[in-house]
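The complex appears here minus one protein chain, its other protein chains still in place.
Take a look at chain A:
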Amino acid sequence: MKRGSVSAIINLVEPWEALEPLTTARPVGMLPFGGRYRLLDFPLSSAINAGIQNVMVTSPRSGRSVSDHLRSGRDWNLDTIRGGLFMYPYNDLKLVAPEKKATLIHHYYDNSILFLKRSHSEYSVVMSTRNVGNIDLKALLRYHEERDNPVTTVYKSVDPKQLMPQNTILQLTDKGMATAVIPTEKAKLPKTAKKAAKNMDIYLMSTVDLIEILDEANRRGDLISLEELMKQAVIQHNANAFEYTGFQANIHDLASYFAANMSILDEANFRALFYSSRRIYTKVKNEVPTFFAEGSQFRASLCGTGGYIEGQVDHSVIFRNVLINRGSQIKDAVIMQGTRIGAGTRIENVIIDKNVVIGPNLILKGTPTEPLVISKGQHIFRQTEVVTSD
């Protein structure tokens, strides 16, 4: 792909309520995933791996966590003299004062239009972060160029049983064209159906067409998310449907977030996501090696650097800089950066956010479908302070 011929918009304005308390202070795209990444890293890496140099990231609020992660874009090679990384915060209209909201009518999409016009790109791709994958956007572009419809969508063929109410699926014609994007419950899939085309929320089209869609939405006075606009465009124009066959995780609520982390402990999934020819980039950190002490037992698990492991860890995702004290037993857990687990504490089916301190000899227990969640920065020293997630 010639440099500069495609630009990307990564949309972090996504439904976040079902992921609380993990999303209380961060957009969905900033959720830590897989030991050292954020969800945003996956679409961003797909863009970089396809040679895309113009990237805009729209975020719902001030986006402190977003800019702290991305900084100049250097870790993604986006601190270039041509193109680069553009941040566009404050898109969540729920947080905008009514008088400010009024001024946004007919101007809500101005920044995106400006970005696209200045990119001088031929094509644009719009992505979100709730579908973790490692997609080849070059192949998507080739597919698009060989076909006639103005928009190309992406789907993953899945067993309908895996679909969640929040998913959307593509309505496909016999010729493999997408005619609509519909919510799972309205899809009326036959009970015998073995496959459904799960929408991956990736849309490719010519930049001129995307600008036209946004201009039109401005004229109408729309204040809806980019994702909704894209769905409308599919219905309006019909779309090519590109099948993605790689690893995908579906992140909509706490249970699915937990399951997605657990799923990459399967070695085949781990390798598919992280060891393909397309690497996943993230903010680099200078951490010391992780130390595994005498008597530690660390099995079937992932671990970031900077850790200090004395206890027993089984089937868990352990992020950077985590301290696990002697005699603790950790099973089926997601433990994020900077957290400390006290000696003798037992943990099972739990998600622990960043910089948490869990005291010694406690029991933290959830279930696979209702994992216990400990939110960011909490210090828990008594069993009575362990509140179950409901």
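In the analysis below, a residue touches a chain if its C-beta (ideal position, glycine included) is under 8 Å from a C-beta of that chain, and two chains touch if they have at least 3 such contacts; residues count from 1.
The rule is simple: contacts and distances are computed from a predicted model.
Visitor: Given the options "Glucose-1-phosphate adenylyltransferase", "Glutamine ABC transporter ATP-binding protein", "High-affinity zinc uptake system membrane protein ZnuB" or "Allophanate hydrolase", say which is the protein name UniProt records for the missing chain.
Guide: In UniProt, the chain excluded from the picture bears the name "Glucose-1-phosphate adenylyltransferase".
Visitor: Which of these, A:E14, A:D75 or A:D201, touches the one chain of the complex that we don't see?
Guide: Residue touching the absent chain, from the options given: A:D75.
Visitor: From the list A:S5, A:N199, A:T282 or A:N325, which touches the chain that is not on show?
Guide: The single option touching the absent chain is A:T282.
Visitor: Of the listed residues A:P150, A:G304, A:G338 or A:G359, which contacts the missing chain in the full complex?
Guide: Checking the options A:P150, A:G304, A:G338 or A:G359, the one contacting the hidden chain is A:G304.
Visitor: Where does chain A touch the missing chain, residue by residue?
Guide: Against the left-out chain, chain A lists 34-36, 74-75, 267, 270, 274-275, 279-282, 284-305.
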